[in-house]
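Heads up, one of the protein chains got dropped from this complex, but the rest are sitting where they should.
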């Protein structure tokens, strides 16, 4: 997308300025027992309480990787979205359409099955991630009035 | 809020035009076994499949009533938000701030505990509902470019 | 498993005697907008309210099919488990182990990705379903004192 500047960082390296200046934030992580890894959640908790970042009306999206068929990836995505909603953000997910039938839908986030079951990230999974990024950028641009 | 027109309807009485013309939609219901009542979910399912409504970038919010301390009201709110996200909507919740400490936060939706445990809807619960309506209207106005 | 009698029925064909006599119940369904289809939820709602079935200490498991990477299948599984928990059941999921590393884990239920994205039910998905059935039967036998 034209005019969109992205920054890719580990949460442990994110500083307050990164969060304050962002119009959209996409959070992602592996799945630890159907939820956000404790180490990452500890960092996220501090963004509000220690860093005192105001996330109001920033646009959020979420993705997760997980090693199972019902591995908890979706619960991670929902948990990340709830983290963002409780921090006053607006959230959205990747858009899809079926060119043949014309049907349209979206998902709540992006995900990839990884590990022994399904090594690597497939093209379809990458496509979901790209759609997530595009959606968050589009909604953020609208909310910013661009 | 100035310039906001609202329409309050039972889902069973909503027609396609209501949904198409809305910039924001707030869904709410009682809690049946920790989820949306089946009767209401049947109607919601048809909004996409039978009515063919395009909800893209409409702004959504959710509320629920429930008769218990862990009565499932939150799972209803999350379920309604996921329904909206999967229908390509953008979702947000009510904003709060503590005037004394200056701390700010939000919730994922509004809710009221009802039934024998806590009859009626309290002032705090009404306040949450008002904040939800205001937030959805504000975000919808921004996305529409007003 | 020896000594286990199973009965496979559509929820629309289940009668009170089926539910009363069962020590374990596994519910499954397709995913409609990240949740249980409204038509099925309506039937489930009536099991308690109209049929007056007492589900106390029956053992429950859940599975779902869905047509996407973050298609809402997990939210369906969790929703079915919450339906059962709120009806006084005990719930459990399929057990897994890695023969090579010795690591052991479980999932919250079984699922299959279906539709254009991934037609059919794979061997791995069937394996998850079998493990779910075995787990529910084992826990039910223990609770019954067999």
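Here the chain labels run A, B and C in written order, and each chain numbers its own residues starting at 1.
Here, contacts are C-beta pairs under 8 Å (C-beta built on N, C-alpha and C of every residue); 3 or more make two chains touch, one makes a residue touch a chain.
Computed from a predicted structure; not experimentally measured.
Engineer: With touch defined as in the header, list the contact partners of the absent chain among those displayed.
Structural biologist: Its contacts among the visible chains are A, B, C.
Engineer: From the listed residues B:27, B:59 or B:78, report the one that touches the chain absent from this view.
Structural biologist: B:78
Engineer: For the chain not shown, which residue from C:28, C:72 or C:93 touches it across the whole complex?
Structural biologist: Residue touching the chain left out of view: C:93.
Engineer: Which parts of chain A face the unshown chain closely enough to count as touching?
Structural biologist: 32-45, 48, 72, 75, 78-79, 82-83, 85-87
Engineer: May I ask you to list the residues on chain B that touch the chain which is not drawn?
Structural biologist: 34, 68-75, 77-78, 93, 96, 98, 105, 107-112, 116-117, 124-125, 128
Engineer: Since one chain isn't shown, list which residues of chain C touch it in the complete complex.
Structural biologist: 48, 54, 56-57, 59, 78, 81-82, 85-93, 95, 104-108, 139, 142-143, 145
Keep in mind that, in the parts below, only the chains that are shown with their structure count from here on.
Engineer: How many degrees of rotation map chain B onto its copy chain C on CA atoms, rounded to the nearest 5?
Structural biologist: Angle of rotation between the two copies: 180 degrees.
Engineer: How many angstrom lie between the centres of chain B and chain C, each centre taken as the mean Cα position?
Structural biologist: 29
Engineer: CA centre of chain A versus CA centre of chain B: separation in Å?
Structural biologist: 22
Engineer: Specify, in ascending order, the residues of chain C that touch 2 or more different other chains.
Structural biologist: Within chain C, the residues that touch at least two other chains are 34, 72, 75, 78.
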